[in-house]
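Missing here is one protein chain; the remaining ones are kept as they sit in the complex.
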Amino acid sequence: MKKLLLAALALIASAPIPLSAHAEATPSPPHQEWSFNGIFGTYDRAAAQRGFQVYKEVCSACHPVKHLFFRDLAELGYNEDEVKAIASTYQVTNEQPNDQGQMFQRPARPSDPIPGPFPNDQAARLANNGALPPDLSMIVKARDGGPDYVYSILTGYKDAPAGFNLLPGMNYNEYFAGHQIAMPPPLSDNAVTFADGTSATVPQMAHDVVTFLTWAAEPNLEPRHRTGFKVMLFLIVMAGIFYAAKRRIWATAH
Amino acid sequence: MADLAQQDVSGAHTGETRRDFLILTATAIGAVGVAATIWPFIASLNPARDTLALATTEVDLAPVQLGQRLTVAWRGKPVFIDHRTPQEIKAAEDVNISDLRDPQADSARVKKPEWLVIVGVCTHLGCIPLGQKTGDDRGPYGGWFCPCHGSIYDTSGRIRQGPAPANLVVPPYEFTADTTIKIG
Partner (left out) sequence: MAQTRLSATSRVIRWIDFRLPFVGMLQRELYDYPTPRNLSYWWNFGSLSGIMLVVMIVTGVFLAMQYTPHADLAFDSVERIMRDVNWGWMMRYAHMNGASMFFALVYIHLFRGLYYGSYKQPRELLWILGVIILILMIMTAFMGYVLPWGQMSYWAATVITNLFSAIPLIGQNIVTFLWGGFTVGNPTLNRFYALHYLLPFVILAVVFLHLVALHRFGSNNPLGIDKRGPQDTLPFHPYFTIKDLFGLAVFLLIYSFFIFYAPNFLGSSDNYIPANPMRTPNHIVTEWYLLPYYAILRSVPNKLLGVILAFGSIFLMFIVPWLDTSPVRSARFRPVYKWVFWLLVIDVIALGWVGANPPEGLVVTVGQIATLYYFVHFLILFPVIGKLERPRPLPASIAAAVLQGGRATALGAAGAPLAEP
């Protein structure tokens, strides 16, 4: 009967794995070291703050983070005044018109969503040769390979191999399906200056911004890991006690 | 019948306490598990983070004329702002506090006497009292009158007649400038 169990597990385990080879030879993104991996994984706050800086100074020129609010930044270790200060550097349209019936701009508050670079998708396409820069607040969860994939895209720009038919306005990226990506290489060495003195190399910035984006996609990863550990521990003890009780009760049946 | 089943099991182990202890532990841990599982579900019904974040409202008082009343929304509730006349202030201050159902001095309810800021929700069962619009019934004390069950508030928003147990609530607010307040 163990076989049946194994087979059942195999059914559960094997079915969802996408065994498919993507049609083109896109290499699967290599695994990176992430602070948030593993059962006790947490977000490296310093890296995430640097990543937020990279997002703000580089990515946000084209990409929104639709699901992030300024108040969320408190979780990255900014205190209340810092969050307010960051928010107030942005202008947003007030939800209600003023007394003259006009919509008006005001400095953002912590309760506001972080505004994106474009008012709508059409404007975003117009400014980007028809390509729509995707929302980054979900990007890590919305791509197979997650953080490793996003990191690989950011660091995967190369010169197109000889004979590769690169369309005008496109860029060659090793890890992008089809290798033709509309986004020009976003990062270059020293594109930003980190306040903590970390040297802003492309891999460093990519690593930091991916840490930030993973947090943006999964802000509850830390409580999830913490709760999960307690729950698993509790269940192991519970299973043990139930098993002992079961043995004890069944001892009377034989 | 239950007793029979019970005896059937325990009868074989008369005098033995370890099984009882084990069963007790198993029952206890099961109960703890169920209770711990219920908690997140209850907690999920509390206000979410986005709801809690929308907690401040700024109001420019400059356009409000003397004697005029303004309603603004704070946390989805109406806040009454009354630019009180000297007569109204005097009426509010002259009351003998010990006669009140919810004794409170007018000075304890305002930051500047000419501006009264109160949450416009009747403390009886949550209706919004009349008195904000000219022509509304303001009740005999010139304050507010709740149409649901007839609670009557004075020019300081204190309960004077009717079923409401307490005065209209003063929300947390501060003057950020001479004629600007931030509620919340």
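Order of writing sets the chain letters: A and B. Residues in each chain are counted from 1.
The working rule: contacts are C-beta pairs under 8 Å (C-beta built on N, C-alpha and C of every residue); 3 or more make two chains touch, one makes a residue touch a chain.
Computed from a predicted model, the values in this text were never measured in an experiment.
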| item | value |
| --- | --- |
| Among the chains presented, those that the missing one touches | A, B |
| Missing-partner contacts on chain B, residue numbers | 1-5, 8-9, 23, 26, 30, 40-41, 43-46, 48-51 |
| For chain A, the residues touching the chain missing from this view | 1, 3-4, 7-8, 10-12, 14-20, 23, 39, 67, 72, 134, 138, 141-144, 146, 177, 217, 219-220, 223-225, 227-229, 231-232, 235-236, 238-239, 242-243, 245-246, 249-250, 253-254 |
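Heads up, the rule we're going with is that only the chains that are shown with their structure count from here on.
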| item | value |
| --- | --- |
| Length of the line joining the C-alpha centres of chain A and chain B, rounded to whole Å | 40 |
| Contact footprint of chain A on chain B as seen in their complex | 8-9, 12-13, 18-19, 22-23, 25-26, 29-30, 32-33, 36, 49-50, 53-56, 63 |
| Residues of chain A defined as touching chain B within the complex | 69, 71, 99, 109-111, 234-235, 237-238, 241-242, 244-245, 248-249, 252 |
